[in-house]
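Before we start, here is the structure in question, set down as structure tokens.
One protein chain omitted, others in place.
Naming follows writing order (A, B and C), and every chain is counted from residue 1.
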Amino acid sequence: MALRTPEQYKQSLRDGRAVFFRGEKVNDVTTHPVIGIAVEHACIDYRMTEEAKYRDLAVVKDGAGEYSRYFHLPRNGEDLRKRSELIAASTREGATLVVLIKEIGSDALLALHLIAERMAAAGKPEYRERVHNYHRYCRDNDLAVAVAQTDVKGDRSLAPTAQDHPDYYVRVVEERPDGVVVRGAKVHTSVSTNTNEIIVLPTRAMRAEDKPYAIAFALPINTPGLKLIASPHGSSKKDSFEHPISARHKMMETLTVFEDVFVPKDRIFLNGEVDFAGLLALTFVRYHRFTAVSYKLPLLELLAGAGYAIAEANGIVRAAHVRDKLTHLAAYHTIVRGLIEHAAATCTIEEGGLAVPNTLITNVAKYHFAHNYHHAVQIVQELAGGLLVTAPEAEALTSEATRGYVMKYLGGAKGFDAEKRLRLLNLVGDLTASDFGGYQEVLAVHAEGGFEAEKLQAYREYDCKTVTSYARKLAGV
Amino acid sequence: MALRTPEQYKQSLRDGRAVFFRGEKVNDVTTHPVIGIAVEHACIDYRMTEEAKYRDLAVVKDGAGEYSRYFHLPRNGEDLRKRSELIAASTREGATLVVLIKEIGSDALLALHLIAERMAAAGKPEYRERVHNYHRYCRDNDLAVAVAQTDVKGDRSLAPTAQDHPDYYVRVVEERPDGVVVRGAKVHTSVSTNTNEIIVLPTRAMRAEDKPYAIAFALPINTPGLKLIASPHGSSKKDSFEHPISARHKMMETLTVFEDVFVPKDRIFLNGEVDFAGLLALTFVRYHRFTAVSYKLPLLELLAGAGYAIAEANGIVRAAHVRDKLTHLAAYHTIVRGLIEHAAATCTIEEGGLAVPNTLITNVAKYHFAHNYHHAVQIVQELAGGLLVTAPEAEALTSEATRGYVMKYLGGAKGFDAEKRLRLLNLVGDLTASDFGGYQEVLAVHAEGGFEAEKLQAYREYDCKTVTSYARKLAGV
Amino acid sequence: MALRTPEQYKQSLRDGRAVFFRGEKVNDVTTHPVIGIAVEHACIDYRMTEEAKYRDLAVVKDGAGEYSRYFHLPRNGEDLRKRSELIAASTREGATLVVLIKEIGSDALLALHLIAERMAAAGKPEYRERVHNYHRYCRDNDLAVAVAQTDVKGDRSLAPTAQDHPDYYVRVVEERPDGVVVRGAKVHTSVSTNTNEIIVLPTRAMRAEDKPYAIAFALPINTPGLKLIASPHGSSKKDSFEHPISARHKMMETLTVFEDVFVPKDRIFLNGEVDFAGLLALTFVRYHRFTAVSYKLPLLELLAGAGYAIAEANGIVRAAHVRDKLTHLAAYHTIVRGLIEHAAATCTIEEGGLAVPNTLITNVAKYHFAHNYHHAVQIVQELAGGLLVTAPEAEALTSEATRGYVMKYLGGAKGFDAEKRLRLLNLVGDLTASDFGGYQEVLAVHAEGGFEAEKLQAYREYDCKTVTSYARKLAGV
Partner (left out) sequence: MALRTPEQYKQSLRDGRAVFFRGEKVNDVTTHPVIGIAVEHACIDYRMTEEAKYRDLAVVKDGAGEYSRYFHLPRNGEDLRKRSELIAASTREGATLVVLIKEIGSDALLALHLIAERMAAAGKPEYRERVHNYHRYCRDNDLAVAVAQTDVKGDRSLAPTAQDHPDYYVRVVEERPDGVVVRGAKVHTSVSTNTNEIIVLPTRAMRAEDKPYAIAFALPINTPGLKLIASPHGSSKKDSFEHPISARHKMMETLTVFEDVFVPKDRIFLNGEVDFAGLLALTFVRYHRFTAVSYKLPLLELLAGAGYAIAEANGIVRAAHVRDKLTHLAAYHTIVRGLIEHAAATCTIEEGGLAVPNTLITNVAKYHFAHNYHHAVQIVQELAGGLLVTAPEAEALTSEATRGYVMKYLGGAKGFDAEKRLRLLNLVGDLTASDFGGYQEVLAVHAEGGFEAEKLQAYREYDCKTVTSYARKLAGV
């Protein structure tokens, strides 16, 4: 059963999981008015393996049989490039919203492979087999896998042990012969309402005294004690004329609570090895930022494309300042795309023969994306005009009382009647001036680690030594 | 009756006006679930004249009796400064959303005063008395007055007479002995659903052949043939915990249709004087951008203040990069405020003794505000963190099933329990990552004229000649 | 003798001072090929008091007789505005290079007045009279006065007492009944080669253990032990066709060494009062940044003016992207000028009735200037074209062998023959692409305190409390 159908996927989510929405436990996520949209969105992944045009990209066939490319271990730049292409293609299907139900989980699996090899080399061989087994389990059952990494953290300026209570970071509260019991909570856990599994990783480097906090593991979503408190951000009822993207596409995030949850031994991938906690966190991010930049590409395509389309509809596409703005959007897209393709092409082959995308370039690409996103939004809003927030919407076009006026007066350039123009305006409005637009902005600066994190990692990866030697040589010192 | 109560104001809106919302005619705007919020918001203006702390600012007492300061004709910089202060104060009461029901109308009245003087000097004395009378009428009845300026324009690269149909710009279709009949439509008409009057101005300079389009006038909102098609942007049902600003504050915009509307003579302020059409448009903007920058100040205060408050709640306020970001917000606010105060102080006294804010500085202030707004939003979102869009909301805090987890895990720095922190997050979220946030972004770049318009006017006002002479002198040419 | 002639000023510099240039002691600074240019530049100050068109601005007449406005104690915003206008006017005469021989000294005198009052209030009355006497002495003898503030600092991350040797900050090495002996060195001391006096101020806040470093005083430049080691930056021989500014205008900076220099009691203005050291440093800067922004105005005028003039000469002034660039330069100038005028108008009246420019606005103005300078340079270089660095220069226009070609081929738009165009190009080149251009760039980001200092002071002065309260109120916390 290495490839599941959308229906099988949906069926698998009816498993008694403890998901809460607006304070109430959700009986069936697949039929919930909000989470149900997220489930349908996630089905994109399972549908693509069935579609002829995506099959070669979405499915790998090798000794292990046919399975989702996400679970394929990349061995070279070409593998990474295809992985990136698949992420972009599914996000494009998702109307710029990433699907993520396998992307993020496989990022974590790849990181666990690398760290398990390193721990084995350091005299801790037991984790390697567990990781391999778990990887095969996910792959062969075509599972959807979330990742919980960011601890709630309390006062961010304090270490785990210095907080008001000891549970601001997920920790082991009991060691048992057959496993451990964990307590704590993670935030920003994406897609967890509708995956089968969740992988839990440490959020940062730990010191010797933080031993109970150096813990990584995986669990089925319906594990007792695991509570998923979903955010209702962006969940107001939406019309698909007014919100062409967000009425149909949604991703859920949860506050993920571990209320004394038991983790069996074979699902533990790190336990007390404080030296590897930070490394695991960073290694996950090495893959995950590559995923992130890959899934941002359709968003950048849409900013450029919608900018052009609406400028055309408004009759201003030939104005000098408009061309300047469109060029800016084109350059923004080109830089990010060029860099991420280059990051794949210049990957390194590391422990166990795994290909890792060029970390410096990946981080710089992510930073460039994040730093310039709001400005790109500004440009697209400028091109679209104030009608973005002042235009009449769906019913004004269907009502007899108003349709005539709207059609007569809101037409644009030749070939763009009022309806076409409003559809383009609504696309830009949904993308940039709605709660979904706000979601995209916040994701730009926070998802997969914020600015400061990306800058720090770029700084560390940059070959400062060589360029400083060059400076010293020219200075004669 | 120079000062009305909020109740009198509300009563005056039940006058049979033709307002359409989502395709349906609205019976009573004051009780409409969406427009009613806008009406309550507008009441701020009438409430302030009753409050002791605002009375001196909001009310002028002179030979004409006691009346709203908005209708006071400014004679010097101090008058302008107080006008600016009143606009800022009422917007502050409006939680960063401008009230506008008198601001914009009086901007238009001031422009009409100036142009009427100029037309009188050019041999067209009849408009002056009409303007004076109309001004007194609005003042003495304490009316709320909207302004419709932006024509729908069709293909923006074409002139009024070159469009698909001749009605893309409002025009006179019939001259009668007692007035004119007008046809056409305007967009982005703010507050028109809930004012008493509407002033209509040309949108741009006109050429000789555009004579029918050179028309300015005023009408009661319930004039037959006047149709207001309201935009439902941002009208989803909102909880005040999750949307502390936009659940309580709202401004309406309409597509304003003139379906062969009769305008009596004494309400016509320009009719065919093509040479004065562009001048009237620009003169209105000279006052209106001064209003605009004044009402943006509370928004800039809130960006800086919310940035600080949430950084504090997150325990990061002392980090170097955070201080850097807060300084950026402080400088942004300081520059815009300093410039607008300076624009008042360096006003010019023009026709009829009216004080006009320094146009160059006003435009530069507006441009600086507009150009940097999205970046400021980005900073505040960075300071707030991803919880902006991933946090549980209202019911998760009240539900027994989830409240314990939320309170335990979402606490922040000392003194900030989960509820306080979520309230601050929701404030930032409402301000920057919601449909209201999108509304603010779009307003920043489009309201009161877009970027390119501000740049053009700044360029024209700048004393290029003096600086070029200086350059030539130093170059010796 | 409250107003000296340029000749008297020059004569006063032949006093045996120990100035070193390229390792050699300079006999007479007024005739030195490089420093002599700086002396002539400084004469602008003495010449302006003689010129009818500047006399009212440059000279104050009151109970103390006629004297240079620089020595006038400002009592209100108008005094500050005139001070600012005088600084700008003399810098304009100096072709964008500040004169500074009284500006900086009087900034220090004003700060000393304020601190002496504060120290008197704190039980140290002796300094007040010394400051008053010294102020009168400078004023009544129309002296040129330099200020040495920045210590050499050694390792900038270490305190004065933690350095490799104790002399990295100027300190008292011996207390005598009639004065003190000081040792150490200051950098970046502007105009010291050609002033009569030098005032020495502490560079930063001091701790209790730094007592010997808490020292402020004044000395004649020719005091034994005072050594001025001048920087030769920008001192290559220059033709005034190729370098229309810097061939005629120059400012000197020195490494200023105090080799066990005796300071008599009446010239000591702070000695061991560690609590006032930082305050004095900051108070000086409050005035000095106001001076700084004032003297930057002609530079901003020239950037805008030269940008326009060269665009015109190149025949591109009507291109859309050119107008955009010119508008940017105009806005940059307007913001900085508007803010500094506003800083004068919103001054505070402090100890002894002295007017101090609005510190928040001054710092923000300085920061805005500094942050955007390089970008403005880029724009002007773009407008000018590559000929800035590839054009033939002076002799190619006079030589018979080449003049014909140059005149034929380097002409520009109508009215701009090759010579005119080259003159404009050379102006831009001297201003932006020469060692003088580099000097202006470095001054922009470092003079009168760098970026980080301005940001820090702006952050401190900003009313964070009020805006944070506003945010909290709106959030309901």
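Quick note on the criterion: contacts are C-beta pairs under 8 Å (C-beta built on N, C-alpha and C of every residue); 3 or more make two chains touch, one makes a residue touch a chain.
All values reported here derive from a predicted model rather than from experimental measurement.
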| item | value |
| --- | --- |
| Sole residue of C:N271, C:S434 or C:T468 that reaches the chain not shown, by the stated touch rule | C:S434 |
| Contact residue for the chain not shown (choose from C:A64, C:A122 or C:V442) | C:V442 |
| Selected residue (touches chain absent from view) among C:D155, C:E174, C:E209 or C:D260 | C:D155 |
| Candidates A:M119, A:V191 or A:A304 - the one touching the absent chain | A:A304 |
| Residue in contact with the excluded chain [from A:A205, A:A330, A:A394 or A:M407] | A:A330 |
| Missing-partner contacts on chain C, residue numbers | 20, 22-25, 150, 152, 154-158, 164-165, 167-168, 184-185, 187-188, 227, 229-234, 236-237, 242, 253-255, 257, 259, 314-316, 318-319, 321, 373-375, 377-378, 381-382, 385-396, 398-399, 401-403, 405-406, 408-414, 429, 432-435, 437-439, 441-443, 445-447, 450-452 |
| Where the unshown chain meets chain B, residue by residue | 319-321, 324 |
| Chain not shown, touching residues in chain A | 92, 95-96, 244-245, 298, 301-302, 304-306, 308-309, 312, 323-324, 326-327, 330-331, 333-335, 338-339, 341-343, 345-346, 360-361, 364, 367-368, 420, 423-424, 426-427, 455-456, 458-459, 462, 464, 466-472, 474-477 |
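Everything that follows uses one rule, which is that only the chains that are shown with their structure count from here on.
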| item | value |
| --- | --- |
| Classification of the chain A:chain B interface as same or different, half of numbers criterion | same |
| Centre-of-Cα separation between chain C and chain A, whole angstrom | 52 |
| Inter-centroid spacing, chain B versus chain A (mean Cα positions, whole Å) | 38 |
| Shared-contact residues (touching 2 or more other chains) in chain B | none |
